[in-house]
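All protein chains but one are shown at their positions in the complex.
First chain written, first letter: the chains are A and B, and each begins at residue 1.
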Amino acid sequence: MRDVAVVSFAQSPCQAANRRDDMADILLPVIREAVYAAGIGRDDVDFVVSGSHDFYEGRTFSYIESLDAVGAWPPISESHVESDAAWALAEAWSWLQLGEGDIALVYGIGRGSLPADLDQVVPAQLDPYFLAPLAPHRDAIAGLQAHAAIEAGLTSEQGMAEVVVRCLDAATGNPLAQRSGQVDVARLLDAPYVSSPLREHDVAPIGDAAAVVVLAADDAARRLAERPAWVRGLDHRMDTHYPGVRDLTTSPSTRRAVGRAAELAGFTTSDVDIAELHTEYSHQEAILTNALELNGAVVNPSGGPLAGRPVTATGLIRIGEAARQIRDGNADRALAHATSGQALQQNLVCLLEGDG
Amino acid sequence: MSRRVAVTGVGQSKQAKRREVSIGAMVREAVTEAMADAELTFADIDAVVLSKTPDLFDGVMNPELYLADAMGAVGLPVTRVFTGGSVGGHAAIFGAHLVQAGLAERVLVVAYSKESEGNFTWALSRGLPFSAPLGAGAGGHFAPVIREYIRRSGAPEHIGWQVAVNHRLNAVRNPYAHVHRPDITVEEVRDSRMLWDPIRYLESCPSSDGSCAIVVTGEEHAGHTPRPSAWIHGMAWRTETGHFAGRDEVNPVAGQQCAADAYRQAGIDDPAAQVDVAELYIPYSWYEPIWLENIGLAEVGGGWKLVEDGRTMFDGALPVNPSGGVLSGNPTGATGLLRFAEAALQVRGLAGEHQVDARRAIGHAMGGASQFHALWVVGSEKPEAAW
Partner (left out) sequence: MTEPITTMPSPFRMDYTYVAGTGRSVFLRGLAERRLMARCCAGCEQVYLPPPEFCSRCLRELEPPFELDGRGVVSTFCVVSFPFPGQRIDPPYVVAHIQPHGAGTRLMHLVREVEPEDVHIGMAVEPVWVSDDELDTSLLSIRHFRPVHYGGADA
């Protein structure tokens, strides 16, 4: 395996609704920042790969517009995933293993604010014959999962509120967060349910942002970053689709992914200092912590998605934030997690490490 | 790290308006066939790549989630690729990359579209925000490019009719093809309805439901079945920005560079002489000469002469789309992978009635306004060295 590292990361501020910038306008400054921080030019990039989804943009082939911010001229080697951009990073990592190039640019765009009502959109992610016609509320399946998690003794409404308090407090140190502040548990628990037992604060606030990660291999990584965040292990796995046949209180795909990632990395999650988890709901932290067997790691020091969830950019931001902790010297080993689908159906785990 | 990679399994569904099966069942048809061809069970598969054109076309968002079970993908890494119409080619190449990089031993690449289930007209007629709704329609983006090609090359108008006939006659040999017109003639194409002048009805692709799947494996795992493998000799993808001054949509640079890169890997320096058969992404008949020139199988301005001379017909020296191609079946999400898969079938000698004499074949896919290009060269013989 080639050694591949995150050598820079940039993102735009998570905004509840960015009504000023189009897709390319959101992206361009972020690409510039990431490329500048890596000390490279556009021509140094060997491969470009991105993640976004048409159902958030409301039109077909929407990602084509973002290529105007990449400068695909002269022609470039390029690919795209129609899902969270963490999967784009996985593709870039695979591509760098080929040895055909040393530097890959990964970007994600997520604009959750464009759909007028996500209740119209989210059910389309379900089996079109059996589940989508039921048109469940956007948070309904998460509500089922949260209820099951509480029943199983993994968490409680109090515990979920405590997760939110911790994340929003951590987000006060993250100028790009959409939501942050000091709040108290009792006040949160006074709020009404949006999808029992979930309250508004339990649901990651959806918004708009773009994120960019530059990956580099071997000597290029050592040249471009003072302390590269080496991707030591990366894997992703899929669970069955049907919420009705899954044990929603566990995440077998996360467990499998972290097992394989740890095998590649040569260290386990008990060695991890920080973890950035793609928690779309507060109760998922307990499920993920179990599946990942996290032990003492600081979870979501950036505030995590509960402080801002720019849909298909959210998972890539987790990897960028975990890498930032290593690159800043705050952690030697870090874990990043990304998810796609309802109730954690598909999960990705990335293990990162700084030079000793 | 790099190693030799082969296609050992190919499967596809019948292309048609498939109202009798669900999306999952139609996808499963291709998957089952590919797995049987490769003589593998799902336990042998390390990763799945799904190719699909816009989710808005048939109304399922992130279909890799719903299709996890139908694809046998539970417990596996699944990547949903999407790059416009070239996506099937991108998916095949990404699957091969996973094997080549040593990250997987066997990868299942799956592709489908079932646009008859969506309100296709609705999805397309939404149009692009901030663009004038001119009523150009799907062919309205390609027809002006074709007109420009005809002007530049001086090609006679019957070239487009002849390509339409060639591909439809080829399709008669392919039981999976959507369109079967054994009696088609040049006169019939010429007299068919004008849609987007210069494109006539019979020079256009249909809208089809359909699926395709392939299994790609590392060298160590090829040769386990009595059926031969298709060896990947070269593969590449290229993208260029859609609109800037001086962009040539008739002969896009991204397509030229994509082909050149794949030929370089395959050790091909004279593609017209060294390639035996090509499965090209030809949604409108005039794209046969356009792509022949773009990917170096003909001189610039001379692609139409290959058609004129009958060289690209089934019995010609360089048959193009012996499967019948996109003009005979177009499940958009699978169309690109079908080209790649048909190229593999040809060099494996498993193309059935539409088999031609082929040791080296090209699979090609294109998307967007000719912005996305993917191409691979497959051969019946193991490449000399892993590249």
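We take it that contacts are C-beta pairs under 8 Å (C-beta built on N, C-alpha and C of every residue); 3 or more make two chains touch, one makes a residue touch a chain.
Values in this document were obtained by computation on a predicted structure and should not be read as measured data.
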Hidden partner chain, touching residue among A:Ala86, A:Ala132 or A:Val299: A:Ala132
Residue in contact with the excluded chain [from A:Gly51, A:Pro115, A:Gly233 or A:Pro252]: A:Pro115
Sites on subunit A contacted by the missing partner chain, in the whole complex: 17-25, 28, 31-32, 42, 55, 57-59, 67-69, 71-73, 113-117, 120-121, 124, 128-129, 132-133
Subunit B, residues in touch with the chain not shown (by the definition above): 19-20, 59, 121, 124-125, 127, 129-137, 139-140, 143-148, 151, 193-199, 241, 243-246
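Just so it is clear, only the chains that are shown with their structure count from here on.
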Whole-Å gap separating subunit A and subunit B, where each centre is the average of the chain's CA atoms: 33
Subunit B residues touching subunit A - in the complex, by the definition given at the top: 1-2, 22-23, 48, 52, 54-57, 59-62, 64-69, 73-84, 90, 94, 97-98, 100-103, 117, 123-124, 126, 128-129, 236-242, 244, 247, 253-254, 257-258, 368, 371-372
Residue numbers on subunit A that touch subunit B, as the complex places them: 1-2, 48, 53-55, 58-61, 63-64, 67-68, 70-83, 87, 90-91, 94-95, 97-99, 121, 124-129, 132, 235-242, 252-253, 256, 340-342, 345-346
